[in-house]
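See below for the structure under consideration.
Excluded from the complex is one protein chain; the other protein chains are retained at their positions.
Note that the chains take the letters A, B and C in the order they are written out, and that residue 1 is the start of every chain.
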Amino acid sequence: MNIYDIYVGGKFKKTKIPLLVNNPFTHKNFAQTWQAGTTELNEAIEAALAAENEMKNLPTFKKFEILRQISDELKANNEYLAGILAQESGKPMRYALGEIERAAQTFLIAAEESKRLPREYVSMDWTAPGIGKEGLIKYFPIGLVAGIAPFNFPLNLAVHKIAPAIAAGNVIILKPARSTPLSTLELAKIIDKTDLPKGAFSVLPLDRESGNQLVTDDRIKMLSFTGSPEIGWQMKQQAGRKKVLLELGGNAGVLVSESANLDLAVNKCLVGSYAYSGQVCIHVQRIYVHENVFDKFAEKFIEGTKKLKYGDPQDSDTEISSMIDENNAIRVETWVNDAENEGAKILYGGKRNGTYFEPTIITNTKKQMNVCALEIFGPVVTLEKVKNFKTGISEINDSQFGLQAGVFTDSLENMNYAFNELEVGGVIINDVPTFRVDHMPYGGLKNSGFGREGLKYSIFEQMEPKILVKPI
Amino acid sequence: MNIYDIYVGGKFKKTKIPLLVNNPFTHKNFAQTWQAGTTELNEAIEAALAAENEMKNLPTFKKFEILRQISDELKANNEYLAGILAQESGKPMRYALGEIERAAQTFLIAAEESKRLPREYVSMDWTAPGIGKEGLIKYFPIGLVAGIAPFNFPLNLAVHKIAPAIAAGNVIILKPARSTPLSTLELAKIIDKTDLPKGAFSVLPLDRESGNQLVTDDRIKMLSFTGSPEIGWQMKQQAGRKKVLLELGGNAGVLVSESANLDLAVNKCLVGSYAYSGQVCIHVQRIYVHENVFDKFAEKFIEGTKKLKYGDPQDSDTEISSMIDENNAIRVETWVNDAENEGAKILYGGKRNGTYFEPTIITNTKKQMNVCALEIFGPVVTLEKVKNFKTGISEINDSQFGLQAGVFTDSLENMNYAFNELEVGGVIINDVPTFRVDHMPYGGLKNSGFGREGLKYSIFEQMEPKILVKPI
Amino acid sequence: MNIYDIYVGGKFKKTKIPLLVNNPFTHKNFAQTWQAGTTELNEAIEAALAAENEMKNLPTFKKFEILRQISDELKANNEYLAGILAQESGKPMRYALGEIERAAQTFLIAAEESKRLPREYVSMDWTAPGIGKEGLIKYFPIGLVAGIAPFNFPLNLAVHKIAPAIAAGNVIILKPARSTPLSTLELAKIIDKTDLPKGAFSVLPLDRESGNQLVTDDRIKMLSFTGSPEIGWQMKQQAGRKKVLLELGGNAGVLVSESANLDLAVNKCLVGSYAYSGQVCIHVQRIYVHENVFDKFAEKFIEGTKKLKYGDPQDSDTEISSMIDENNAIRVETWVNDAENEGAKILYGGKRNGTYFEPTIITNTKKQMNVCALEIFGPVVTLEKVKNFKTGISEINDSQFGLQAGVFTDSLENMNYAFNELEVGGVIINDVPTFRVDHMPYGGLKNSGFGREGLKYSIFEQMEPKILVKPI
Partner (left out) sequence: MNIYDIYVGGKFKKTKIPLLVNNPFTHKNFAQTWQAGTTELNEAIEAALAAENEMKNLPTFKKFEILRQISDELKANNEYLAGILAQESGKPMRYALGEIERAAQTFLIAAEESKRLPREYVSMDWTAPGIGKEGLIKYFPIGLVAGIAPFNFPLNLAVHKIAPAIAAGNVIILKPARSTPLSTLELAKIIDKTDLPKGAFSVLPLDRESGNQLVTDDRIKMLSFTGSPEIGWQMKQQAGRKKVLLELGGNAGVLVSESANLDLAVNKCLVGSYAYSGQVCIHVQRIYVHENVFDKFAEKFIEGTKKLKYGDPQDSDTEISSMIDENNAIRVETWVNDAENEGAKILYGGKRNGTYFEPTIITNTKKQMNVCALEIFGPVVTLEKVKNFKTGISEINDSQFGLQAGVFTDSLENMNYAFNELEVGGVIINDVPTFRVDHMPYGGLKNSGFGREGLKYSIFEQMEPKILVKPI
């Protein structure tokens, strides 16, 4: 069994507490790493603070080379890395490969953005007191960042914290999900070979208690968390003076209007609904279809759902596989059963087998059902009819969440209405809410989050402006 | 008869050669000013060069106050100024008032933009030679600008040269059209009362020969011309080392698609076609309508054309009045007759009475007819049927000109196609090409021009970047 | 005695609890208003929420006109308003007039910025999944903002919350300091006459308990607080999901280097140290002077301090007057006495008379003394010798605060070192840290704050981005 040392302040280390890593499809422990605690965390913090000044003053081209080298190495080892990712997360290879590709792209964009950090040069003499003065506004690294990543994109969502940190000149400690620590430890091996100052980056699979120190420790200047809403919002309360960025969940909606290209809508929704068993923050959870095209859409969508290929995540043609663990599969099963008991109708699927939950389509749901109101994080989608476009927009908005939404339409007026009225961070026209490219601003309104990621935006969040008012 | 002195290097002056100003509606000379020649031009140039350094170093808030004061004065005297503008140009009061309003707005935006002149602050260390360096890019005034304005918007098109010049910190000499010098001389009176350094602004109704010196004199760093294509392009050849900006003519097209709101399209086209007798660079000259809605559109459009109220430009309810002079009216008449003789059909209008030409709609035209191929600068519009959206776009593009185009559609796909394919500087959705607000980038492709106006853009054109590479 | 009604949801109202307003110089109550509680707050919140949609959709030129009208009215009534401000705050007229001027300027800039709200237009096809797509990023108003303003700039620091709120399209409830509610109630009268939708703005002199609701109420989306660090940081913990912006205190330092222009440094420091009795967040509290020029500087600075004219704030030649209340004067007295007892030497001043505290210069201080370590918010300055430039910078940094710093030098290397190393939000070269113009980014590091004001920046903080991903 492969043993991964953790990465503490620039050194690969063991601890006394082994952490086994399970393959959710085979149910076997296939690798081992070490659980980190307060000792390792403090070591990492001190190493980070020691590296802070060197990071802050790293010339741009050095940061660029480091980030580009990481990007290139990820690409060069994509099959190998995707294999590990597939095993720890149960994510089918096609999607695991996509994630490695995106992580490489995320580092590449960070490399480019490190040359273009925010700066301004402004006149000061808008009133008499400013005569003879001008201002330079430069953004400086915020300092030590703590990143907390979830299991569902164990590599790329961690990279969305690490890459901007390096680009900004920060130092960072990354806590991966306990179930999926290997991708980021593989990344640590790649990063360790670059010229990144040792200590600037650590990967610590922390236990709960020391994980909490990431939230409360005053030496940490920023907390960047991707995970569940409950934990995220609680962290904001406990974070003291530090800055907090939260990427939380959602129950993303899609609206298929009368003028939509139906085949396009169906194909996009199939991926958005079931990719990685719906364990995606912007997974398609609620589909609303104009009544005039509902039947046609439903028929095609059910048909497509039927054809999904189940299998081992490590097989290249597998489209759907196990969920991350049985507890989650059982939770989804319960929610679906509850919905059915309260009057919803299952159009397709609905059954569980161990860690596997079938792709499932439900209709006749009510808003307060868990399958609608909460984040399902499973391969389940609700499909409902709407009378007109505006009603559809209202339905999507009738949620505590607001991450992204998809709208299929060719009407300019509809597009504008959707953009103006949808209470989400991203409105995707003629595609699913699941659409994300790594340079776009990404993040949610309402309970879905606080702040934005996407390289330019996450770099901005990780920096602090300073103005120099100087004579002209 | 009111006599206007010309404004030479900060002084109001007479010359030996009187210049009479004619009201094209009454055919009477109602005011007089003076023709300027080489002597006045050289005096203005020398005064401008003497004021150059003071202008360059004017604090921002001083420029702001000057520009805002001009804006406020224009607004405060709008009825009076519109009256003069109406008389010298034959422009109906409703449009003359609009022009004063826009000139005030143009100065207001210039005031605001003077605080936001282009500047950049960039890292230099993208490679090793740049280590320890950073760059400040500041835009400096280009120097002496020559502005040449046409008769059709005698105030606001002059202001589009003057206001950016002041905002940028330049000095400027403005040559109005010989037929419409009064608006800018009234403006000179307003400007003279501000703190603008004397000499920084002159208004010279130059004769042809000395006008040509504006093109060839090396002391002038930039020539900003609004007028006819022939003269504009010739100037570019003769301008030596100076920068040239050309705002020339067009034969703007409109496409009314199947998904268009027809009433909106008709109402917008009525204004775009006939306002100020079509003597507008972005006047609607060619209307293409989808065959399925052509008849409906034609009917409503003819009906609307019939209702236009002809009268004295100084009457507040006049909608259409005389053209600038009889020569132009005769030219339009000839082109319309020629078209008819070559097979075109006149749906409405087509007759001339002195300086007045009726609002006219022609169909069954051919591309090579003057009414299609050249800029008509009269109240004449061609109205043709198209098979589909793409054909309509091709028809609009089949022209030597490319200023703006209007497209009436609710289809997102159509909008995108139009934006990508139309060979113009501005694509206006659900409005006529005649749409212009003074802060938007405005200017043409192909034979229609060179460079862009609109405050931010014209200021940018009137400035020269300089980089300071300094240690970090 | 003049009675001011409070401004609740667009209506001027009385409550059952009178609130008397005291003139700290005369010690007399000269006006009265009403204390607001939960009832008024809930009324204001509901009115605000009712106005939210109208505010969000206000056309730009409407917002511009409203903001410009407010700016013009403030200017037109500056003497009157400054008189009230001087009375409620004890601020000398020269500074009170300056504050009205700045508030007018703040609204003017907000008017301009309302036209230039942040927006981006970006390509999406950086990888294959983005082919055929592009992104529009528009910033939308965040919703209901709660602003809390302090006594020391009762008008302009409130305006730094109100003006960006209107520019952004938000609705806002403003809580003035209990001792200085009149300036903002006068502002409410001005705003009430504009076209701002009723309910979009309220001014509530809240009691402590209902004031706390501003922090905890979930309907409020953002809390913008200017005040003391203790209260500010506590609010951040209790703010739930809302965004928090904190403008807190400091103990700003000045470094006078060998190459400094000493006369300039002295004159600037006199104003920075004593204006409004040092009751300014960026008041000069700690002056460090290079040992080679220390004696010369000290002599001139003491001399200048002696000449300050004490008097009634309403007299136009008064330079220094009463502090806000006797408690604060006593607090300053205690700190100064403590310092003296612990070995510091008072070079000038040091005495209290009722609410008046003399301009005071102390030397031989130690870092842990309150006069150094805490925010004195009084007319007291420490003056110390440093060996070289770098030491001086370290001294300034040796503080829990980091708002702004002033550096007097002609050395490029020194300037760069200061900008890179000073842990503050603003480094002011050849001027005091007290320098602030209203469009620059303003805010502190460390315990001095969280986020930035200055129109463009505060507007940005009050908005939420949304991306539209659309077909090309």
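The criterion applied here is as follows: contacts are C-beta pairs under 8 Å (C-beta built on N, C-alpha and C of every residue); 3 or more make two chains touch, one makes a residue touch a chain.
Not measured: the values here are computed from a predicted model.
**Student:** With the full complex in mind, choose from C:Y4, C:F64 or C:F401 the residue touching the hidden chain.
**Tutor:** C:F64
**Student:** Can you tell me which of A:Q213, A:T391 or A:N420 touches the chain that was removed from the display?
**Tutor:** A:N420
**Student:** Tell me, which residues in subunit B touch the chain that this view leaves out?
**Tutor:** So the residues of subunit B touching the unseen chain are 101-102, 105, 109, 122, 124, 126-127, 129-130, 133, 135-138, 233, 236-238, 240-241, 243, 415, 419, 422, 424-431, 435, 437-441, 445, 447, 450, 452, 457, 464-471.
**Student:** On subunit C, what residues meet the omitted chain?
**Tutor:** 59-61, 64, 115-117, 119-123, 125-128, 130-131, 136-138, 409-413, 415, 429
**Student:** In terms of residues, what is the contact footprint of the unshown chain on subunit A?
**Tutor:** 112, 115-116, 412-413, 416, 420, 439, 470-472
The rule is simple: only the chains that are shown with their structure count from here on.
**Student:** Cα centroid separation between subunit A and subunit C, in whole Å?
**Tutor:** The separation of the two C-alpha centroids amounts to 38 Å.
**Student:** Roughly how far is subunit A from subunit B, centre to centre by C-alpha average, rounded to an integer in Å?
**Tutor:** Roughly 50 Å, centre to centre.
**Student:** How many angstrom lie between the CA centroids of subunit B and subunit C, rounded to a whole number?
**Tutor:** Centre-to-centre distance between subunit B and subunit C: 45 Å.
**Student:** Note the residues in subunit A that touch 2 or more other chains, in rising order.
**Tutor:** 122, 126-127, 130, 136-138, 415, 429
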